[in-house]
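Every protein chain except one is present and positioned as in the full complex.
Let's turn to chain A:
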Amino acid sequence: MADACNHSLALTQLAGDTGSRVHRLDPRAKLLGLLTVTFVVVSAPLGRWPVYAAGAAVLLAVAAAARIRPGDLWRRVRVVLPLVLLAAALLPLLRRGGTSYDLGLLTVHQAGLEIFGAVAAKATIGTSSAALLGMTTAFPAVLRGLEALRVPRLLILIAAFMYRYLFVIVEELGRMRAALAARGYRPRHALQAGAMGRVATAMFLRTYGRGERVYLAMLARGYQGTMPRLDPLVLQRADVLFVAVIAGCLLPVRILAGTP
């Protein structure tokens, strides 16, 4: 049953060849390397296509090294991308300048289209970069990397609990939905959605109760307010090399092609 309920969370798992060199890198190296790609591309002024192309090339190289199929990458990117692009989609209509194209009710402007293109490229590269991190690094490892990079421990702790209990909550939600459906609940209009509100209330109360029990279980094993860690992360030569190569490829392009 867990498998059936967790299908919606399948996209949070690793992909590609999990034994690949990229998968085996230190999470800090992957965080820094992929953040560099995002930062270089996002910080470049609009219309600097060589910088965008270089960023995309680096991501493709990383994906190839991790043996990630383009289809898998696309499946994850398309979850986030529409939301990111929604805001930019109005730009061609609003920003005036250059040639304009009449589409009946709407008029699309050349200047707006150019901005839209650049924003879309940046958004795609940023999203792909984050998706690649998720496909090559297990979420607990990402958290450990962030912790080692001095992100506040409280935030890490909250994220860790969210990740751990997301699966438990999705399972519970699946069971409650099944119980509703088993008693013939098929909402046909908004007024019948009240049951979902009650499900949400029940979920809240159960989660609250669970929070209390988890805290007791933590106290029972000697928790005193700090989260201890077993293995300190150790940077290898390959990790340094990974970040250095990415920065070495992108920073010159950014400086040469990205300045006016």
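Basically, a contact is a pair of C-beta atoms (placed from the backbone, for glycine too) under 8 Å apart; a residue touches a chain by one contact, two chains touch by 3 or more; residues count from 1.
Everything below uses one rule, namely that contacts and distances are computed from a predicted model.
Enquirer: Between "Branched-chain amino acid transport system permease protein", "Cobalt import ATP-binding protein CbiO", "L-serine dehydratase" or "Potassium-transporting ATPase KdpC subunit", choose the name on the UniProt record of the chain that's been left out.
Expert: Answer from the UniProt record of the missing subunit chain: "Cobalt import ATP-binding protein CbiO".
Enquirer: Could you tell which one of A:Arg96, A:Arg153, A:Arg198 or A:Arg229 touches the chain left off the display?
Expert: A:Arg229
Enquirer: Considering the whole complex, not just the chains shown, which residues of chain A touch the missing one?
Expert: Chain A touches the chain not shown through residues 2, 6, 139-140, 143, 160-161, 163-165, 167-168, 210, 213-214, 216-224, 228-231.
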